[in-house]
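Only one protein chain is missing; all other protein chains are in place.
Letters A, B, C and D name the chains as they come in the text, with residue numbers starting at 1 for each one.
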Amino acid sequence: MSISVTPWLVLACPLAGMLTIALLGKKLSPRAAGTIGTLAIALAFVFAVLTLIKLQALPHDARVETTALWDLVNVDGVKVQLGLYVDPLSTFMILVVTGVSTLIHLYSAGYMQTDAGYVRYFSYLNFFVFSMLLLVLAGNMVLLIIGWAFVGAASYMLVSYWYRRDTATAAGIKAFVINVVGDIGLVLGTLFLFKTMGVLDYGQLFSGAHTAFEKDAPELVIAMLLILVGAFAKSAQIPFQTWLPDAMEGPTPVSSLIHAATMVTAGVYLIGRLHVLFEWAPTAAAVGAIVGALTLLIAGSIGLVMTDLKRVIAYSTMSQIGYMIMGVSAAAYVGGFFHMMTHAFFKALLFMAAGSVISAMGGNQSLNNMSGFRKALPFTFGCFLAGGFALSAFPLFSGFFSKDTLLFEVGARGGWYWGLYVAGYIGAAFTVFYTWRMIYRAFWGEPCKEAQVVIETGHAYHPAEHTNPHTGDEDDPSTQEVEDSEVGFPGKEHKYAETTWQMRYAMIPLAILAVIAGVIQLPFGVTNVLSSFLEPTFANTIVDYEPDNSGLEAFGLALSSVIAIVSLACAYWIWVRKPGTSAAIQARLPWLHKLFINKWYFDQFYSIFVVRPVVWIGQWAQDSFERVVINGALIGGTSGLVKAGSAAVRALQTGLIRAYAALVIGGLSVVLLYFLVRGL
Amino acid sequence: MTIHLSIILWLPAAAGLLALLLPGRLARWISLLGSLLVLAYAITLLVDYDRAAGGLQYVTDVVWIRSLGIHYALGVSGLNLVLLATTAVIFTASALWTLVDEPDHGKPGIYALLMGLAQTAVMGAFFAQDLILFVVFFDLMLVPFYFLIVIWGGPDRTRAVLKLFMYTLVGSLLMLVGAVTTGVMAANGGEPSFLLAELAKTPLGSTAQGWIFLAFALAFLIKMPSFPFHGWMPDGYSNMPIGVLAVFTAILSKVAAYGFLQIALPLFPDAAVEYQELIMIVAVASILYGSAMAFTIDSARLVLGYSSIAQLGFIVLGIFAFDGRGADGALLQATNHAIVAGALIFVVAMLSRRAGGSEKLSEMGGIAKGAPAFAAVFLVFSFALLAMPGTANFVAEFMILLGTFESKMTFAFIAAIGVALAAFYALRFYISAMHHRVGAKVSSFELTPREGLVVVPLMLVVIALALYPQFALKPAQDGTSKAISAAQQVQSSGSDTNATTGGPTP
Amino acid sequence: MSVNWYLLVSAMIFTLGAAGVMVRRNPLVVLLCLELMLNAGNLALIGFSRMWGTGAGEIFAIVVMVIAACEVAIGLGIIVALYRRRLPVDVDELTELHG
Amino acid sequence: MTFLFFFIFAGFALAGAAGVVMLRNPFYCVLSLVVHLISLALLFLLLEAQFVAVAQIVVYAGAVMVLYVFVVAYVGGGDKPDQLWSASPRQKALAIGFASLIFIELAIAILGTALSSLGTEGATLSATYGSPAEIGELLLTDYLLAFELASMLLLVAAIGAVALAGRRGGIAEDESNLSPRHGAVHTPSPAATGSMAEGVSGYGVTTPLPDPQFEGRELQQPARAAAEDDR
Partner (left out) sequence: MSFSLAAAVPAAPVIDWAGLSPLLALLGGAILALIVGLAGPRTIRTQIVPLIALATFGATIGCVISLWGQSIVLIEGALQLDPLTLILMLVICGGGVVATLLAWRDQAAEDIAHGEFFSLMLLGAAGMFVLIASRDLVTTFVGLELLSLPLYILCAARVREERSLEAGLKYLIIGSVGSATVLYGFALLYGATGQTGYSEIAAAIEASNLATDPLFLTGVAMCTVGFAFKASLAPFHQWTPDVYEGAPTPVTAFMSVATKAAAFGAIIRLFDVAVRPAAEAWQPIWIAIALITMVVGNVGALRQPSMKRMLAYSSIAQAGYILVGFVLITDLGVQAICAYLVLYSLGNLAAFTVVIARERETAEGDNIAALRGLGTERPALAVVMTISMLSLAGIPATAGFIGKLRLVEAAAAADYAWLAAVLVVLSVISMAYYLPVVATIWRGETQPGTDAASGVPVLAGGAAEAEAASGRAGWELTLVGVVLAAAVIVFGIIPQPVFNLVASAARGLGLS
């Protein structure tokens, strides 16, 4: 199998899986559907590995392979092929995507096996993987946009998976529309590029950019900023981040797959993919880096106060992606993608573990109600710890190395990048706090009643009736809207890791990877698997910085370790030793808490300045404009005029002979007058 | 192989007549057979059309009214080739729909006849290579629809159809005057000829072009409909029977778009350039207004109605970019939108069948529960409607934006807002019908085989176009490049003279 | 006596007849007023005939006389028929047809 | 002399015309018209149109006016003269306004024309002008068709007078003359059919007219029943 075939097979596997599951439909048992879905992705992973092997077999400086099936568009100078672009970066991406996806499919096969919509679920999930792979492998901007939008659509479908929840559909539509805004940014940016360069293929774009544009040319900067809009929207960066927390309405494996490991990193991939253009437009790149830094701080701050378990992880994701965006925008490619990879492992793991806890809680996601699951869910607890250490960049865990590589590369550029470097370390402290707050509150303390149930019966707690936690008071199910579906959330019988082998076997490899994945790229050049692998892609970078500043690297490692250990200790103090402390801090700084808990008021801002005006305009158009202008003035006016004329004609038509005669004679006098005037 | 366009043109009418004459229970089958024959013929055309050679093929040219110099001239070119096949597809779907929901009142023969006449008239407008013939068919299209609505329409049909009729006739009759004047002026005292090819050779003076162009534009914009000429649309759409509405919304608006490319631009290039921005403003206003209306209105039909306003806005925008890519995109979008909008009309009817007869979104909800396949089909059409990348609609909108971007960047940016709005209203439409809690009167059931027969082929067409849009784009390129070349020349020469004289654009 | 004078008289008769049609309600009198208008035309014709010295005007006048007589006959016939139907002999009451 | 005659005749003609318009009793109106017609005939004489003048008196003032007098007597327009002559002030003003406007316009045209011969007594006349011979010649040559058609006009008038005023078109028609469709239905003869007997007894003048709508309904029922029997 040549390298021009394997990427197609990578794409074909999930597509085939999706079609098989969708077309067979309810004829499949849940288990069969899960198996088909998982196997399809696993096969894709195999082909991805094959692709890797073939790629590595190519000469070092020719590790780019383009392959096309047919022309989608080929008119008037616009040429878009159904073509792929295989290079180390995309290969790296498909490996991560298919690898993590396989595990998550496996997890889902356990977690969702009692959900009535399993057919739909697995076909969506396979479709999502297909879309993500299309995005990654696309060989030109149009195909990229297609994959980009497919991913958005799949995300929408999965977020709205429990479609009879109004909150779920609202979250789905929000995610979709913001993603479409991103798509439009991407489209417009592409149009800008096309206007000047007249090409859409990556290869031609990269090779032609330097001749087509001046460095930092306004046209290029605008184009790249528009493309950044796309990246921000997909990667939940400020100011397009609001959809991500709401997207936690989806099933937890979905959060694990698309809101942690794959889709949200698409923005990172995009910036890395187009690094040639971004480097040629440093202004745009700087904007990207700064937005990333802001996001990591703001999202981290919100993560500190959220009480919904999944949302804490979601904000954590946002914050971590802020690191990556900052990194790749600042040309810290290896660090960025390294962190992306480790993040995929430990964040997917964290979501899986959280899913297990939520299952055990009977669907309740509020940290306020959880406590003491340490004993009830030992396996889950272990995995959560592994993920938590990695996330908080505890020394020697994978996250530690990846984050440090990233921050080191950023700091090494000097200048104003030092600001980003500092922000990164402040964010690191936030990370530790919210991570361990979550762990302490869920697993330490006295077992809550749900944990008691698990300990005593070995089965998950089942509430009498399911309620939607996103309505009413988050912590009081009696105020919440009762779910109207027999579908169950997620399913009639809740599955948690300790009792479900698929979930366990999915989590174990991730837990291991979360701990040890750092070894592939150790500091001081001890290992450089990743950097040397990605090197052909980024060989043409024009950013010049000092990679061998070992002093800085050592300082960073030390700083990071200190932050991790000290913050962990503080967190232990606050949430375990002196449980009232957090409440005290909250009382001290009410405005800050209010700012954080309201997510910096972004939702309110959009509601007031975007959603309401648009809805108002629509209502106004419908209630007023349509009625008054279109129906009233245009139609009513004309028909009114005609009716008035009709009435006048009839009013004159009295039936009185004398009146008729008078009109004839009157008319005669007028006509006579006219002719007299003509004559005289 | 010789193909006579007259056969395909009159075939539907003949089938309709046959249906009228034979016993009533056969009517719908004959009608279906007729439309399938036309479809087969149209596919033959698609295959047989010499794409490499391009240009006008299968020409029929007979003098029709000698005294007026009017010809019965038909032909197939890149402009109408695909639209023709689309027409056949939609009419076939509409004929299939009678198997699902036969119009009552015991006049199936008349229904079949009128639909046949409608198809003949629509195809006539596409085929016509003579200006007056085009206008005749353009006006004639309306007549069968009048009867279809009056006999089988909704409760307010008489008023609604009258409004529709008068509204559209204002435009199309002015167009008639414009057309006649064009021929008479072009003849310059000699024997007039209305053959498009002849007329394009001798453009009129710019003053005459001005008002004639506006007459044509008015006719087309009303027919589409376009903001602010859409006053007939809400009532009209609300009162049409489904099979008729599908055809109406899918095809008739496209005749108008086609008219711009086939008639208005080649014949009145100076005026087209002069009024370019005016028309583009109308187009953009249509996009925004249509979208804004579509995401607040409660009636499912009208969501589609207003979305059509927006989509047609895109098409006009693409045409008036005077850029090959924009025009290609517009033509592709015309095909796509025809299929998608037509299909969604049937979907509305299916929703209504499941929602206790109501077509209000607020009374639907939760329909997906018992109908996953239906949900999937509907979702595909919804995505196509919102021009999600990956559908041919996206390719079309991309091309339109590309074309517009080249000439009028501002319009492209504003139009892009419409894309986001489309995402919102299309999903709102889908979600409020299929998702959420189950509505009070909703009883969900899966796509019946007959329903599937109507919409699944349409879905396959959507997917096929998505996979290979070039199929429709290639002939379009051939047609549009000719259509816009005159306007492009005017534009470039205009800018040249401005450059030398420094004067403002007239 | 110049022809002008005759014409002025004729114009005045025409005017009187026209005014009569407009003010009278009895159809019989309306018919009389119509006679006046026709006669005004006749006077003008005879005057012009005299002016030009050709007989055409006279012929015309004779023909008009015949026509006037015919009109009267028919008009009276309708009035009698109306009267027979016990309908009001008043043009203002004949407004069944209007609008 | 001509001058004097002109003013006398013209004065009578105008007075007669004014009388037609203004007198309340239609009978007097007719008489006034006779005065007008005779004066007009005299004016014709002044214009040398002897034949026409004679014809005017014989045909018009004689025959036609007699017809008028008969009809006025029959119809009896004099019953309520006041009611028949009551234009509202606005109508009068309108009528006078329009009429005087037309007169002014005509006068301007007559006086403002460039035709010089209008101010003269007219062309020098041939000896035969206005004579029966000339008229006859013209009628049989140049205006033959008009002459012949005038006879057709008289035929029309005769038909019209007979058909409209004649009794056979009346309501009280012999049943046997009704069409079969009507004959199949028993049609009671309603009151107030305009028969001479009614005229003598003063029906319709002194007694109120029956309500035609009521009559219509009365007629309706048997007609409907009969029609249904036929089916």
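In this text, a contact is a pair of C-beta atoms (placed from the backbone, for glycine too) under 8 Å apart; a residue touches a chain by one contact, two chains touch by 3 or more.
These figures come from a predicted structure and were not determined experimentally.
**Q** Among the chains present, which touch the one that was left out?
**A** Spelled out, the missing chain touches these shown chains: A, B, C, D.
**Q** Which of B:Ile3, B:Leu26, B:Leu99 or B:Val143 touches the chain that is not shown?
**A** That would be B:Val143, which touches the missing chain.
**Q** In the full complex, which residues of chain D touch the absent chain?
**A** 105-106, 108-110, 112-115, 118, 128, 133, 137, 140-146, 149-150, 152-153, 155-157, 159-160, 162-164, 168-171, 179, 181-182, 185, 187, 212-213, 215-217, 219-220, 223-224, 227, 230
**Q** Take the complete complex as the reference. Which residues in chain C touch the chain that isn't displayed?
**A** Chain C touches the missing chain through residues 7, 14, 17-18, 21, 27, 30-31, 34, 37-38, 40-41, 44-45, 47-48, 51-52, 54, 56-57, 59-60, 63-64, 67, 70-71, 74-75, 77-79, 81-82, 85, 87, 91, 94, 96-99.
**Q** Mind listing the chain A residues that contact the chain we can't see here?
**A** 642-643, 645-646, 648-650, 652-653, 655, 657, 659-661, 663-665, 667-668, 671-672, 674-676, 678-680
Here is the rule we go by: only the chains that are shown with their structure count from here on.
**Q** Taking the mean of the C-alpha atoms as each chain's centre, how many Å separate chain C from chain D?
**A** Roughly 8 Å separates the two chain centres.
**Q** What's the distance between the Cα centroids of chain A and chain C, rounded to whole Å?
**A** 95
**Q** So the centre of each chain is just the mean of its C-alpha atoms; given that, what is the distance between chain B and chain C in Å?
**A** 64
**Q** Would you give the residues of chain B that are in contact with at least 2 other chains, written as numbers and ranges?
**A** Correct list: empty.
**Q** Which positions in chain C are in touch with at least two other chains?
**A** 18, 22-25
**Q** Note which residues of chain B are touching chain A in the complex, please.
**A** Residue positions touching the partner: 163, 228, 230-231, 234, 289, 292-293, 295-297, 323-325, 328, 366, 368-369, 372-373, 376, 379, 383, 386, 388-390, 394-395, 398-399, 401-402, 405-406, 412-413, 416, 419-421, 423-424, 427-428, 431, 434-438, 468-470, 473-474, 476-477, 481.
**Q** Quick one: in the complex, what on chain A touches chain D?
**A** Listed in rising order, the residues are 658, 662, 665-666, 668-669, 672-673, 676, 679-680.
**Q** Please give the residue numbers of chain A that touch chain C in the complex, ascending.
**A** 650, 653-658, 661-662, 665
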